[in-house]
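With one protein chain held back, the other chains of the complex are shown just where they sit.
This part shows chain A:
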Amino acid sequence: MQFTKHGLLAGLAFGALMAASPAYAQVTLKVWSIDGVDRPGIADTFSKEFDDANDDIVVEYRAIPFDEIVNETLRAFATGNAPDIVSFDNPDFALFSSRGAMLDITDRVANSEIIGKADYFEGPLNSVTWDGKLFGLPKYTDTIGIFYNKDMFEAAGLTEPPTTWDQVAEYAEKLTDPANNVYGVTFSARAGEEGTFQFLPIIQMSGGNADKVNTEGAARVLDIWKSLIDNGYASRDVLSLGQWDSTGVFNSGNAAMAISGPWEIDRMVEDAQFDWGVALLPTIEEGGERSSALGGFNWGIMANTQHPDEAFRLLEFFVDQEDRIFPEFGNLPARGDIELPITGEAKKDDALKVFQEMLQYAQPRGPHPEWQRISKAIYDAEQQALTGQMPAMDALNQAQATIDTIFNQ
């Protein structure tokens, strides 16, 4: 008995000692993102730097593959083991912010000396906003345009890149060369988010959006794309190729034009044995409404964090380092106040200028908590039309019916 008492006392004293020495108290922050899975990225690099520079905060970084991060976070949140800071692809963000899983940082951002809300582009900012409140910050952004092989254009007697989809079809016919395995154009109409990523801008150009997809203009462009495939001006495999593989076809000289984004530039500089350029995503009519896809990831602090102040400090650190994300990782900042340095690689610098212009027209997917279901309705319709299972308008009408049930729930 005596022994237990002493032990208890000792324990109490020890506990008191611990409580009285806050200088040694460390806060642990968990950060999850897809960076660092295959090569160093923003989140892993900056997390480590912050961890090294701050003795009072330990940052535990975990890299999670792209396909798993939403599921992993869902599970962790449901069981109370969620990270403090997490990074999602922008259309996935509303799934969490709309359900109170992300911390409202509106006031913190307003009071921050480092973060300026006004610096951000509108599209990326919309994707972290829900119900008028700010639940996160854009991490980086990207968009799509049309790459074209200048050598092939010259050989076909073409000087300028296409500006409308009709022109894309017209040029693709001239550029296609079956004898040399050259397709006129390549894009991605895959059964997945990439399909929606490339097709939603068309819907937006025609006056629609995620809640209104059955527009005349969208049906017309689908018919043009279908004719490209049926005539052999584009490979039928655009229906299963992702953007990275599709652009690989362009890089190897087997397609004269490619719809893709700035993440391709570095590889293209290395792989492409020809002169190339980028132009803005073609419109439906000459001088018609512009739009483009908005890609990129967001940061957010999860609502159940034990250390919101420290987590926000880390977030401020991430934002403070954003002038480094382009030179070091090739990601475009989602802000207008960061001047991109000249790389000296002419093709790369020209391409970046185009993409920065394109970003002004980029529109987010959603935000909607059930984005994935909307997205599936859109890429299913696109594929049904392109494979000829349904006329374009019927496919879009069917998608609209599905989307209506999601919006009217």
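Following the convention adopted for this analysis, a residue touches a chain if its C-beta (ideal position, glycine included) is under 8 Å from a C-beta of that chain, and two chains touch if they have at least 3 such contacts; residues count from 1.
In this section, contacts and distances are computed from a predicted model.
Novice: Any idea which of "histidine kinase", "Multiple sugar transport system permease protein", "Cytochrome c oxidase subunit 1" or "Paraquat-inducible protein A" UniProt assigns to the chain that's been left out?
Specialist: Going by UniProt, the chain not displayed is called "Multiple sugar transport system permease protein".
Novice: From the list A:54, A:209 or A:398, pick the residue that touches the absent chain.
Specialist: Touching the chain that is not displayed is residue A:398.
Novice: Given that one chain is not shown, which residue among A:181, A:231, A:306 or A:360 touches it?
Specialist: Of the listed residues, the one touching the omitted chain is A:181.
Novice: Out of A:237, A:323 or A:357, which residue would touch the omitted chain in the full complex?
Specialist: A:237
Novice: If the hidden chain were put back, which residues of chain A would touch it?
Specialist: Counting only chain A, the missing chain is touched by 70-71, 74-75, 77-79, 95, 99, 101, 181, 189-192, 235-240, 249, 254, 370, 372-373, 376, 380, 383-384, 386-389, 398, 402.
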